[in-house]
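Only one protein chain is missing from this complex, and each of the others stays in its spot.
Labels for the chains are A and B, by order of writing; each one numbers its residues from 1.
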Amino acid sequence: MKRYVLVRALYSVVTLWLLVTIIFGLVRLTGDPVAMKAEAGADPAYVAQLRQSWGLDRPLYWQYLGFVGRLLRADFGHSFEKSLPVRDIYFERLPNSLKLGFAAFLISLALGVPFGMLSALKVNSVWDNAGKAVALLGLSMPGFFVGLVLIIVFGIELGWLPVLGKGSSAFVWSAPSTWAMFWFRDWGHLAMPAFALGWYFSGAMLRITRSGMLDVLGSDYIKLVRLKGVPEPMVVAKHALKNSLIPVLTFAGLNLLIMVNVAVVIEVIFNWPGVGQLLYDALSNRDFPMVQGVVLMSGLMIVLLNFTIDVLYGYVDPRIRLSR
Amino acid sequence: MATIPIGADRTIAAVRAVRRSYRVLRDLPMVPMLILGVLASVAVLAPVIAPHSKLDPVKPTREQCQAKFGTPDCPYVDNAPPFWSPGGTLDTPLGTDFLGRDVLSRLLYGARISLIVALTGTLFAGAIGTVLGVLAGYMGRWWDEIIMRITDAWLTLPSLVFAILLSSVRGPGLWNVVLILALVFWSRYSRAVRGEVLTLRERDFVKLAEINGIGKLTIIWRHLIPNVMNTVMVLFSLQVGVAVIIEASLSFLGVGVPPPEPSWGLMMAQERESLMEGRWWLEIFPGICITLLVLSANMLGDWLRVRLDPQLRNR
Partner (left out) sequence: MVKRAFAILPLLTLMYGVASGQSAPSSSKPILSGPLAKLDIKDAQIAAGRGTPKGTLNVGLHFGIDPGWFDPLGYYGPAHHFYYLVHDALIKPMPQGEFTYSLAERAEMSADFRRAAFRLRPGLKFQDGHPLTAADVKWTYENYRGLSFKYLQDKIESIQLVDDRTIVFHFKGPFVDFLDLYSGSGSGIGWIVPRHYYEQVGKDSFKARPMGAGPFKFVSQEAGVQASFEAWDQYWRRAPGVKTINVRGIRDLAARMAGLETGELDIAYGMTGKLLQRVMADPKLRWDPNFTAPWHLVFPGYNEPSSPFHDQRVRQAVSLAINRSFLVKQETQGIGKPWGNWISHENRDALRGDGTELPVPPYDPTKAKQLLAEAGYPNGFDFDWYVPFAPYYDMAERILNDLRAVGMRSKMQMLDAPAYMAQTSKGRKGFPGNRTIVQRIDPRPGGAKELIRLYAVCGGPASYICEPKIESLWARHEASIDVAERERLSKEIQRAIVEGYNLVPIYLNPFVHAVTQKVLPEGEAVHRYWDTVNAPFPWPWEVWEVKR
């Protein structure tokens, strides 16, 4: 077991290091950040000073070593665009993304799981297709379109929900009193972006639930339960559902992380101050440290999660840790 | 047992054949396939069936100019509604956009661009991913480790973000978007294909080929790749939908297929404000097209997955 854990830890480290290198190189191909701050006619002294303060006048390997070295001290550098430490800005925004991600996750479960179950129970029927259509509709329409329609209908025409940002609730790391309140206030601001994002992912939830249930419903275990004479609703509710939720929950964590990190379009439309918008701004402004920092943090989260899942699976199922 | 006359034999056989094909056909996902077929033929036939140019404004009649601007001469009539609304004409049945171009023609040509981008992008991604996946699964420990670590690293990058990054490097452009799609999504294939190959290589026919001294490359080409095609095809049809949405999102963020070439994603992205202004047709029609395409591709992919997965086949 220990060997298994060590091997998987090593894999994680290698993956992370590869990610670091890839993003370092890729981001430097995108252009010159100095151009964003130095307008036409900026004096060369200012430009040179800027370049030097950002470390861009050093050779590439020097920058790389410096970058990795600082990473080991959990220092992501200073944002070019926002002139403040990347780490501070990132952790200021992260709770917002987590809030949005959690809410979207719950919505995707609420939409995807029931329809998935319905699809599996009435395979290839009208219900199956209708359920699939509704959930898949969420990922068949671009997010900016869904968001815009929601804004127009609920924000402008009906006036029920606010359309901008996240309201005034702030999660301040240094003030624990804000930690709890943050999650429950301003849900009105959260409703539309969470719905748009959640609907998109409900398709995936539906698929997972459906195939999970189909697997379980065809298994010997369920046949046995049926043979025992248990009424059908009980078969479904008590036995099939429980077992089919396992793959859902396995993917749940991964999907949640993806939602947290990927909601760029939704965040831009609703002006939600999360890490997606942070990353998009950073990319637009060629803000190398910020791009590197955000991508690495999201990569770190995913790698850690995968590692945890692998270890848990290895613990639960001996076949896995003994195989390749 | 009563005897059946010979002529009736043939009839029964024919009826049975029809019944069989009916069963087969009934199992096919008719609606998605029909929609995809229509879209594909529209894309191919666009230059023939499009009533107007995709780039140039429609030449307006004097009455149209008079109605919109109050003078009989004008360069073009912009933002004309669909033909069933007041101010619309049958000449431009789905209306015109801000530059007076016919929406229907642009939608027809847009099918080409959207389909080309989504299909070729996903195709290249699939090709790269499949090759790498087979190599990883079959060629030995080091190949496997290296390719899988790279795949893992690649997978941790969120796709849209990665796409934006790549577009900052390459700039906007149709083939750049295709390249971006290929580079972003190949990792989805290599994982699944590798898993398949790991099972396949233990199968008898592969072992037999190895014993007979057939070279690795030949085995890959003749035995492994054809057998992973099922998985690849399922992934492909599911990924096409994702590619269309990514292209639309890239256009929204300003880094997709550049104007004035019409692509559905670009049309949707450009006309968001028109929706707010009440000129719904400019945003809704391309939206319907994209939704139909992605929905059909997804439903086809789901059906394929069920069909090609032996465990689920007999449901």
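Here, a residue touches a chain if its C-beta (ideal position, glycine included) is under 8 Å from a C-beta of that chain, and two chains touch if they have at least 3 such contacts.
The shown structure was predicted, so the numbers you read here are calculated from the model rather than taken from an experiment.
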Answer key for B:Gly88, B:Gly195 or B:Pro258 versus the chain not shown reads B:Pro258
Candidates B:Ala50, B:Ile116, B:Met276 or B:Leu308 - the one touching the absent chain: B:Met276
If I consider the whole complex, including the chain that's not displayed, which of A:Ala104, A:Leu190 or A:Val268 touches that chain? A:Val268
Missing-chain contacts mapped onto chain A: 31-33, 35-43, 45-46, 49, 78-79, 81-85, 88-89, 92-93, 148, 151-152, 155-156, 159, 162-165, 170, 268-271, 273, 277-278, 281, 284-286
For chain B, the residues touching the chain missing from this view: 56-57, 74-75, 78, 98-99, 168, 171-172, 254-255, 258-260, 270-274, 276-277
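By our rule, only the chains that are shown with their structure count from here on.
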Take the average of all CA coordinates in chain A, do the same for chain B, and state the distance between these two points in whole angstrom. 25
Flag every residue of chain B that touches chain A in the complex, lowest number first. 149-150, 152-161, 164-166, 168-169, 198, 241-242, 245, 248-249, 252-253, 265, 268-269, 272, 275-276, 283, 287, 290-291, 294-295, 298-299, 302, 311-312, 315
Hey, which residues of chain A end up touching chain B in the complex? 11, 14-16, 18-19, 22-23, 26-27, 29-31, 123-124, 129, 132-133, 136-137, 139-145, 148-149, 152, 156, 203, 207, 211, 214-215, 218, 258, 261-262, 264-265, 268, 276, 279-280, 283, 286, 291, 295, 298-299, 302-303, 306, 324
